[in-house]
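Of the protein chains in this complex, one is absent; all others appear in place.
For clarity, chains are labelled A and B in written order, and residue numbers in each chain start from 1.
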Amino acid sequence: MVKKSLSRIYMALIFIFLYLPIVVLIFLSFNNSKSKVAWGGFTFKWYINCFQSETIMSAFITTIQITLAAAVISTILGTMAAIGISAMRRKSRTIFLGATNIPLLNADIVTGISMMLLFVKFIDLGFITVLIAHITFNIPYVILNVLPKMKEANRYTYEAALDLGATPFYAFYKVTWPEIKPGVFSGFIMAITMSLDDFSITYFTKGAGVNTLSTMLYTELRKGINPELYALSTILFAAVFLLLLVMNFGVGKGKKDQKGGKLA
Amino acid sequence: MKKDLINFIDISKSYGSNMILDEFNLTVRENEFVTLLGPSGCGKTTTLRMLGGFETPDTGKILFDGEDITYLPANERKLNTVFQKYSLFPHMSIADNIAFGLKISKKSKAYINDKIKYALKLVNLDGYENRSIDSLSGGQQQRIAIARAIVNEPKVLLLDEPLGALDLKLRQSMQYELIRLKEELGITFLYVTHDQEEALTMSDSIVVMNQGYIQQIGSPEEIYNEPENAFVADFIGHSNIIDGTMIKDELVEILGVKIPCVDRGFGENKPVDVVIRPEDVELVDPSEGYLEGDVVSLIFKGVHYELEVLANGYEWLVHTTKLVPVGTHVGIKVIPFNIQIMHKPESSDEKAVEIDE
Partner (left out) sequence: MNNLKKQLLAGPYLIWIIGFIVLPMIMIMIYAFTNADGAFSLEYLSAITTTTNLNAIALSLKLGFLATLICLVLSYPLAMILSSFNFKHQNFVVFIFMLPMWMNFLLRIMAWKLLLSKNGVFNSVLHTLGLGSFNILYSPTAVILGMVYDYLPFMLLPIYNSMVRIRKDIIEAAQDLGANNITVFFKIIVPLTLSGVVSGIVMVFVPALTSFAVSDILGGGKVLLVGNVIEQDFMQGMQWNAGSALSFVLMIFVFISMALVNQFDKDGEGTAKW
């Protein structure tokens, strides 16, 4: 019993540590005063300012564009690569997986700088370079999600389909694809989260003029903080919370992969 | 008479509204091989886990060597368990697995090394000390689990379906090993299984359980030859279990036919269950049988043929060494001695029958 209440207290303390900053942000996002503590009445004005802010909205749109484009392209390339890799012999597979691990393991700052050094030799930094960078760090996550599914996918059912007269493409579509589809999907979701979350790599490959939410925030935070950003935080937190709630508990079980997915 | 080693006294246990054991009483004597046999959910594993110290009963107590151990933590009990999933420590070598209990009881290094050697020899895995767990097959892992338990010289070894994960052939050879081990060690084995063949092969005594009640306790021969109710009969082997009426002593009616038997004392016109083992059914000329029927299926089983004979609306299971083709019209005969009459279970719960000691 003592042990149980001790562990409850411990959990509560960590919980407060994790959520206190978020709660304060949410609270202040509705605060009519610019004070960081005192309550000056309820207001939506920071939300309105947030939506009217050119800086925030353009960063938001860029983020969505980059994220979706990078996720789609990296999912296609990554899935193709995973199918290819799974058909390889041990040696070439090791080489491919080794290369795949480099952006996963390397520090973001080093990855970002290395790409910037290459890009500046050929094109101006901008939307395209950020997109290429995002695709590059997303592909490994897609591969890591799809490859195990390819391994699980029963080779013999594919061969059985061929035996029954299916063309290779038809056999793939009817037999292999349904088995790897969950992996492709979670790879796609993970690509989205990685893109949304990335700061360092974007920062070094973006050049002037282009901003994602992350890099915009960094620039703003270096100057100071303003309440529009509290409003932005609240909106993003609510969106993430709802999205994850639906994904984890709304669509049934088996979503643990994706939760762990961000790290796996 | 051997000494009592374990007494379960009036044990009841339920999970929520799900009653697992109800007023359960059982005595296990020293140096016996006792098997708890029953379908899943019958309470056999719960019984074993209570003895191991992993569950506590809601009411009742457990005596071990006369001492109340109902609430004693698992690590302070002088008995060891062989788990269903082997439960070897994956991060330790085989030697470290076996030495685990000995190190806790602070035995000397030399003693521990001797014991490891001895135990590995006992389970036919000499020289495996430094292998990793992953490199072993299921059967080998199970033998290590047994070695790990017996080095601590427990008075009782608890075995929770230890052969369940093994294939048939391995299971059979492990059964012989367990019998040999039990004889060499001279300790009590309390064995849990749902496999009646395993129980019949190894046990000195079998406790048949269902829905938290003991259905019958007896030697393998008693359980097999004289099941006390339809549940036991059905669970122990494939039998013909037929609703019948005891007309009077030594005469029973089944499927509309009166047949002589040897049982007495059931009263007159009492509903009973009649058990006739497939090997006791004789196929004779239609005119000589109590009933007439047709062979509807025939399977060759090696030592015998297994037939189904449809007679008076019942499909009789018959084992015979004669080849009787499908479609043959035959007579069915059973000698009185081979007809087993049983009381109907008292309630739909198939409550335990009274056990006279």
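By definition in this document, contacts are C-beta pairs under 8 Å (C-beta built on N, C-alpha and C of every residue); 3 or more make two chains touch, one makes a residue touch a chain.
Treat the numbers as computed from the prediction; the structure is a model and nothing was measured.
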Residue touching the undisplayed chain, where the options are B:I104, B:V284, B:L310 or B:L323: B:I104
Of B:T47, B:N152 or B:S239, the one touching the omitted chain in the full complex: B:N152
Residues belonging to chain B that touch the chain removed from view: 52-54, 73-77, 80-81, 83-85, 87-91, 100-101, 104-105, 148-149, 152
Chain A residues that touch the omitted chain in the full complex: 7, 10-11, 14-15, 17-22, 24-25, 28, 35-37, 77-78, 80-81, 83-88, 92, 96, 99-111, 113-118, 121, 132-133, 135-136, 139, 141, 143-144, 168-169, 172, 193-194, 196-197, 199-200, 204, 213-214, 217-218, 221-222, 225, 229, 232-233, 236-237, 240-241, 244-245, 248-249, 256, 259-260, 262-264
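In this section, only the chains that are shown with their structure count from here on.
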Whole-Å separation of chain centres (CA-atom averages), chain A against chain B: 56
